[in-house]
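Every protein chain except one is present and positioned as in the full complex.
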Amino acid sequence: SGPESQPTATGSPAAGPRTITKIGFDYPFTQLPLYATLVKLATAAARRQGVEVVTSNDAAKVDAQVTNLTTWVGQRIPAIVSFPMVFEATEKIAKAALDAGLIWVTYGGTLQNQSADIQFSFLKGGTLLGEAAARWANEALGGTGKVAFLVDETIQLGRDRTRGMVDAFTRAAPGVEVVAKEQAIDPDTGLSKSSALLAKHPDLNIILGVTDAAAYGGFKALQQAGRAPTDARTFVGGQDGAVPSLVAIKQGTFYRASAALAPNDIADAVVGVPLAVAAGDSDPSVDLPITLLQQADGAKIDDLIAQNS
Amino acid sequence: MTTRRLFTEAGRAAALRHPLLPVLLLLILVFQASTGSFLDPGNLRGIALDAAAIAIVAAPLAVLIISGYLDLSVGSTLALGGLVAGWLAGESQQPLPVAVLGALAAGAAVGALNAVLCCYAGLSSFIVTLGMLTAVRGLGQQLFPLPLSDFGTGFAWLGGARLAGVAAPVVLAAAVLLAAAAFLALVPAGRHVFAIGVNREAAYLSGINIRRIPAALFVITAAAAALAGAIKASVLDSVASGTSGLGFELTVLTAVLLGGVALTGGAGSILGVLLGVLFLGTLQNGLTLLSVPTFWQLIAQGLALIVGAGLAHLTPHSTKGARP
Amino acid sequence: MTTRRLFTEAGRAAALRHPLLPVLLLLILVFQASTGSFLDPGNLRGIALDAAAIAIVAAPLAVLIISGYLDLSVGSTLALGGLVAGWLAGESQQPLPVAVLGALAAGAAVGALNAVLCCYAGLSSFIVTLGMLTAVRGLGQQLFPLPLSDFGTGFAWLGGARLAGVAAPVVLAAAVLLAAAAFLALVPAGRHVFAIGVNREAAYLSGINIRRIPAALFVITAAAAALAGAIKASVLDSVASGTSGLGFELTVLTAVLLGGVALTGGAGSILGVLLGVLFLGTLQNGLTLLSVPTFWQLIAQGLALIVGAGLAHLTPHSTKGARP
Partner (left out) sequence: MSLQVTGLVKTFNGVPALGGVDLHVPAGQVHALLGHNGAGKSTLIKCLGGAFAPDSGSIDVNGVPHARLTPRTAIAAGVAIIYQNLSVIEPLTAAENIFLGQEWTRAGLVNRHAQHEAATGLLRRVGASCRADDRVGDLPMGQRQMVEIAKALSRSASVLVLDEPTAALSTAESTVLAECVDELRGQGLAVVYVTHLLAEVQRLADAVTVLRDGLVSHRSTRPARDRSALVAAIAGTSGAPVAPLTADVPAAGPPRLEVDGLAGPGFGPVSLTVGAGEIVGLYGLIGSGRTRLIETMFGRRRRSRGTVRIDGRTITPRNPADALAEGVALVPADRRRQGLFGLLSALDNMLLPALRPLARHRLRHRRAERRLFTDTATALRLRPAAPRAPATAFSGGNQQKLLLGRWINRSRTTNLLLLDEPTQGVDVGSRREIYQAVADLAAGTGAAVLFASTDPEEIVALAHRCLVIVDGRVSAELSGARLTEAALLSAAHLAPTSPDERRTR
């Protein structure tokens, strides 16, 4: 099952309102910049609600995530919000949590065993970026040119974003030649892969990244290849809403778009959804929108940058 | 020598050889006192299950390292084993023994390649197995780009069954540890492993087969990694080629070295390795129980490793390198 | 001995010592022939820029390894250096020299801790620096949880300036490589490095300070890693504590070992290290140019490492260990 599949056994066995004092927030990609922001904002949101947030140290390892979740279930952390690295691998633990009378909230997808979920459509985020880039290509390049994708095939989230981005772009701008799909999620790799691609295709117009970090590396590679930062025939876009990329967008460079999550909304949901479940809310789940940010969205960008500092 | 004196000597020797033991006990005490739930049966079961997969690989890896070689490819081999077992059990609907045998065969194949390159062609085992770590990961992702899951109840036995109240993986791990310890202590070839690790040339001139023994250890280590992968796949009822066992090689190696095995070969014990595995498991579990913030956990883990190294240094083994 | 004979000998010796050289040339030829754009100045500049950061760390690390120690913490130290430099240049608006000095100081502090633990307390450098790898990463994330960017034009000089048409990082890397090579060949302490790596005890008995030299190398290696971090931060005009330099230690170590440096100490050359760095850079770049699918790239990289190990094995160095 993936984020798109339907839950079959939603709901916690323990009905009726409860009070919870502690929420375990398990976000595995602790190396990502977003992580620190989320923890900070969620902790603040929790304090406003009078509950405590504890975090796990998964370091992007499935093994560690499973171990830590198991420990939490054993420890009876009353509510767990978890972003499973491998959804299938988490099903059993979620079930154990529900069986123990705990609240389980799935983040970024849906499990069969859960109390509620916080949904994002990563596919949708990718699609937003792909469509925006295609629109720009059709306008600025007349529907021609060359595009390179910096993709991620290793985890579900990456595959979803990749599929959304690539499919949407190629559907809407069929005349643009796809010259590469290279694995890259960090700026270093993004930079070196883009440099190599630029050697082969000096006229590369578009680099779309599965993360803002990777796309930012591509942004730097283009500049090193002599592209002026405001070049009119160049487009770079990424996903996440990372600060360096937002700054570049705001400055009017050819880094033109980012499919961004709103950390404040997420943090509120991380605290709010389990509390809603505890309060007996009949429909506690939320679906958080991913928004495409471009230079025109100056205020939103400022807001996001503020949330991230 | 009286029996009593023998015992006292053994006790002193154990404490001297394994200074990790008192520290592990102290750690457990502190965690129990501060969390109150460390020693809960459920929590201990969780630690044991995690430790089991590590121990199953750590024991043969320790023997391999004592013989003077190294295998860094176990993380990817674990993933490959899990994928093959999962694919056989799930998609191909084979019974559990077939799935496990398939995983073992896949692991053994990787191990055999390592063995040929390191023991017979004489290449550096560090680079070769680092290369295999990358290549086997790529192979696994190429063969199974998408996660596998839903392996059926037959396969669930491997990770979930209880034998006399103990989880099957823990029973397996105990068997592997005992076998490795018995091999080192009771079988002539066990001593040969030490001899090869200390002085290959002298071992060769003593008529020991200095290629076949480490080669067999490479195969066994890789097969054990694949078995651990199958167990993990069974426990989680799923396996993903990109993430399964990622970084596992460093965890196992850390446990082995913490346990007092010398990276240069020739010294180490299985009891030490068990202590190393338990130390890591206890630490990770205790830090989570204590709700230590993420980044502090990283710092604490790093420092604990260094403290562990300091203790391993106190063992008589480590006087090996001249330390004037 | 005539000059001519000297030259012929040197040529033969170089080919024998560095079998990676012909293979690197072959690789370049193949990539150029199949892609047509490998030798484009822009592409070579890209490779050189990547290789520069690796070489700056690989050169001192190689010397450290020759002396018989190891530093696995360079990946996190690189991140710390980038963070400190970026913070000084960006938030604190300090000029470039201050930012670079800050990074060097942070790196040197990490290196000094490694040095005390490994050289003076005598702990295993493998475990200690593995622990530091984790702890320093945690420290960096704790201090700078959010990514830093926008460091201003002054700081951009470090990664972007051209000196006589060559990028500043490449000039720096060349200087570091030359300094390391000259140190090993010309300075007494450089010869002592080999002596310590081969036989610590004998070196000690010859009156060599077997602690201070490796200790200094730890500090220099860590400072170099921090410098590389500052350069990367300047090139990218951003740095993130969680991902910067992640896995860098393995890349550098691989380059060093491919270059024929013995992990057991006592053997290696800086020319070999340079070849190792270029081999890795060329391989990764060429595979990208050829649009090899992701997972096949992993497989090819792994196999290339093994082939590289096979070549390193042909060097006279590796006959060091008895190989009956």
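Letters A, B and C name the chains as they come in the text, with residue numbers starting at 1 for each one.
Here, a residue touches a chain if its C-beta (ideal position, glycine included) is under 8 Å from a C-beta of that chain, and two chains touch if they have at least 3 such contacts.
Nothing here was measured: the structure is a model prediction, and the numbers come from that model.
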Discussion item. As a test of the contact rule: which chains in view would the missing one touch?
Written reply: B, C
Fill in: Which of C:81, C:266 or C:281 contacts the chain that the document leaves out
C:266
Worksheet item: Which is it among B:266, B:281 or B:308 that touches the chain not included here?
Response: B:266
Worksheet item: Considering the entire assembly, which residues of chain C contact the chain that has been omitted?
Response: 186-188, 191-192, 194-195, 198-199, 201-209, 266-267, 320, 322, 324
Worksheet item: Of the residues in chain B, which ones touch the absent chain?
Response: 185-188, 191-192, 194-195, 198-199, 201-209, 266-267, 317, 320, 324
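Simple rule for what comes next: only the chains that are shown with their structure count from here on.
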Response to the item:
Whole-angstrom distance, CA centroid of chain A to CA centroid of chain C, is 33
Fill in: Whole-Å gap between the CA centroids of chain A and chain B
34
Worksheet item: Which chain A residues reach two or more other chains?
Response: 30, 35, 153
Item to complete: Going through chain B residue by residue, note those that touch at least 2 other chains and give them in order.
Response: 141, 145, 294-295, 297-298, 301
Worksheet, complete the sentence: The residues of chain B that touch chain A in their complex are 35, 37, 40, 42-43, 46, 49-50, 141, 145-150, 232, 235-240, 242-248, 251, 284-285, 287-289, 291-295, 297-298, 301
Worksheet entry | chain C contact footprint on chain B (complex, rising order) | 117, 121-124, 126-128, 130-139, 141-142, 145, 200-201, 204-205, 210, 250, 254, 257-258, 263-264, 294-306, 308-310, 312-313, 318, 321-324
Item to complete: Quick one: which bits of chain A touch chain C in the complex? Just the residue numbers, please.
Response: 30-33, 35-37, 40, 151, 153, 179-183, 186-188, 191-193, 195-200, 202, 213, 216-217, 220-221, 224-225, 242-244, 247, 308-309
